[in-house]
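All protein chains but one are shown in place.
Here is chain A:
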Amino acid sequence: MRWINNETRAELARSFQEIDGLASPQESRRHFLKVIGGIGAGLTLAVSSPGTLAKMLPTGVTAAEGEAFAPNAFVRIGTDNRVAVVIKHVEMGQGTYTGLATLVAEELDADWEQIDAVGAPADGKRYNNLYWGPMQGTGGSSAIANSYQQMRIAGATAKAMLVAAAAQRWNLPTAEISVNKGVLSHAGSGRKATFGELAELAATLPVPDEKSIRLKEPEEFTYIGTSMPRKDVGKTDGTAIYTQDVWLEGMLTAVVAHPPRFGTKVKSFDAKEAKASNRVVDVIQIPTGIAVVAKDYWSAKVARDKLNIEWDESRAMDKSTDQIMAEYREISKKRGGVAHDHGSVGDALDSAKTVIEATYEFPYLAHAAMEPMNCVALVNKDSCEIWNGEQFQSIDQMNIGKLLGLPVEKVKLNMLFAGGSFGRRANPVSDYLVEAVHIAKAKMGTPIKLVWSREDDMQAGYFRPAYVHRVRGGLDAEGNIVGWEQHIVGQSILTGTPFGQGIKNGVDHSSVEGASTLPYAIPNLRVEVTSTEEQVPVLWWRSVGHTHTAYSTETFIDELAVKAGQDPVDLRMKLLADHPRWQGVLKLAADKAGWGKALPKGWGRGVAVHESFNSYVAQVAEVSVADDGKFKVERVVCAVDCGVPINPDVIRAQMEGGIGFGLAPALVSAITLKDGKVVESNFHNYQVLRINQMPEVEVHIVPSAAPPTGVGEPGVPPIAPAVANALAAVTGKRYYSLPIKV
């Protein structure tokens, strides 16, 4: 998601210029207050009962009251002494509300208890992801990395203005005023004041120039590096509000009958039976199927089952996964587009003493977030309002604006907590939002809650693509790896998206990342890719290309090590001599896991190390294998280097979660197609990890002063190869397709 194309960039820039051309801080502040006012104001519009407003604020807390002190887009302080930190990224479990609030609290010297995290309104100019240009959105494990300076400067600026306010009120030099846990004080006179008491005065002072702001040195940190409790509260008593829980006056619920196969359209339909219920309000044809609009979900669902729809299947997909994989295996034997080439791999393999060849197969995968995709949309004549676990603000505004013929600022997005995403909610065509807007457009003035069933969610596509990798590696007489050749075959995720900039000379970087960037000192390396075309919509899935490249590269290097009679950790350490951060996590994980120490009979240990999104992760997995081939992942020791650790407990949580998430495709998950139909429909046949399959996980964090990088995705890639390598250590076999069958 780092490669937004020029066309989209220009379109977004134009869109935002139309919103405002504000430049001066004073004007920005006024604008900001207006925008912030909108956070609550929009929600009050049609809320059914008093008290619901507070419930609907994304954090479940009341925002700072009184005329706020709002020195910039991210901080506002109320006369009630509450500090609201405005969070531009969606909270989908990864802990961004906590991490970004920590950065502000640190530089502001606030008390953690007085901090509330609130979701930002959609505004690609003010709340853009700094890694993505003029575009607001969350992805690529970039929230902390792109916000590190921005949020700290926001906090430090607010603090400087509060200090200036105290200095003015007390008629003292600013240098004599100190700030600690939300209290400003003057040691000489014993004067004290809270942020709330100084908020109004601070608001009248000029915003200092960014260059005059001094940020703390790491040794001064009190919150950064400390495991502060999470700020996305209300999640253990049922009060947190997700899209599924939005309840607006007059709202109706919609479900959609989707085509049975990709590429199918509605030919005709008969809704007579479906409309018989007095709780069904309407049945509407939309581009993606037939929508049933009713007073509640169940009535809509029952009516949907009674629809008689004739589908036009003339252009329907009819391929099966077996056929797709067979085609990919053939393609993998030929040459592809070159993603990376150094040395002369052909010569190296020709002259190698031993050549090993492997063909890896990876199925399609569904994201299967716990909250099935859903969206609340209200379309009026000249505006649109959306409630959603909003991950892709600027793209969603653009797609909805185009559909309705509205400028983007008329598409208001309320960012709610997301019940998981794993990439699914960042969709370049805004699929489920656009579907909701089509229905809401037909029911203008009525809020529509589109609810997908689990089956809708699982069979809608936007899968992690299926891939085949063919890898050949050569060893010389001394057991050195002299050549590595890899050809990756599968659908391109970035083609046709605003991130097409990531495709160079026909090579979609997101298909090969992790392989084309192989860090091992191998003298001859070539990585190729062939992008295929299928009717299956595909999308990034937590850690994108690394989901498959880490598996092929880390199991293949392991196989080569064993073939060469070398210890898998020793060989990696040797080949990573120029990559200290890789070595650092590898050594830490191996040491903590007791690499080389004896294990019970039937147990094995395997290792993998991988970099993704500029974070480095090594994992050592221990497995036990029973005589009947059943195996269990018993323990995982994980080491991570993500630069300055902002919140160690959140980092640990993301590693634990990433390991579980990556174990699912290693052990149980696969989407298959039969004659163009998605076979899996729910959790009975698309299995995911359950508590009895979760290993004991131990996480170690490498101390670092490097700029912080993300942790949402990097925990995922190493686990499947670590497990496969551990199994190989027991069984002596190698596992070339996922999920693993022993």
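Throughout what follows, contacts are C-beta pairs under 8 Å (C-beta built on N, C-alpha and C of every residue); 3 or more make two chains touch, one makes a residue touch a chain; residues count from 1.
Everything below uses one rule, namely that contacts and distances are computed from a predicted model.
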Query raised in the report: The complex has one chain missing from view, so what does its UniProt entry call it, picking from "AAA family ATPase", "Tat pathway signal sequence", "GMC family oxidoreductase" or "(2Fe-2S)-binding protein"?
Result: "(2Fe-2S)-binding protein"
Requested in this report: Check the options A:173, A:188, A:238 or A:565 and report the residue that touches the missing chain.
Outcome: A:238
**Report entry** Hidden-chain contact residue, picked from the options A:265, A:454, A:574 or A:592
**Finding:** A:454
**Report entry** Touching the absent chain when the full complex is considered, from A:253, A:321, A:497 or A:619
**Finding:** A:253
Query - From A:174, A:268, A:380 or A:682, residue that would touch the chain that is not displayed - result: A:682
Query raised in the report: Where does chain A touch the missing chain, residue by residue?
Result: 48, 91-95, 227, 229-230, 232, 235-242, 244-245, 247, 253, 295-298, 368-372, 417-422, 451, 453-455, 649, 653, 656-661, 663, 682-684, 688-692, 694, 696-697
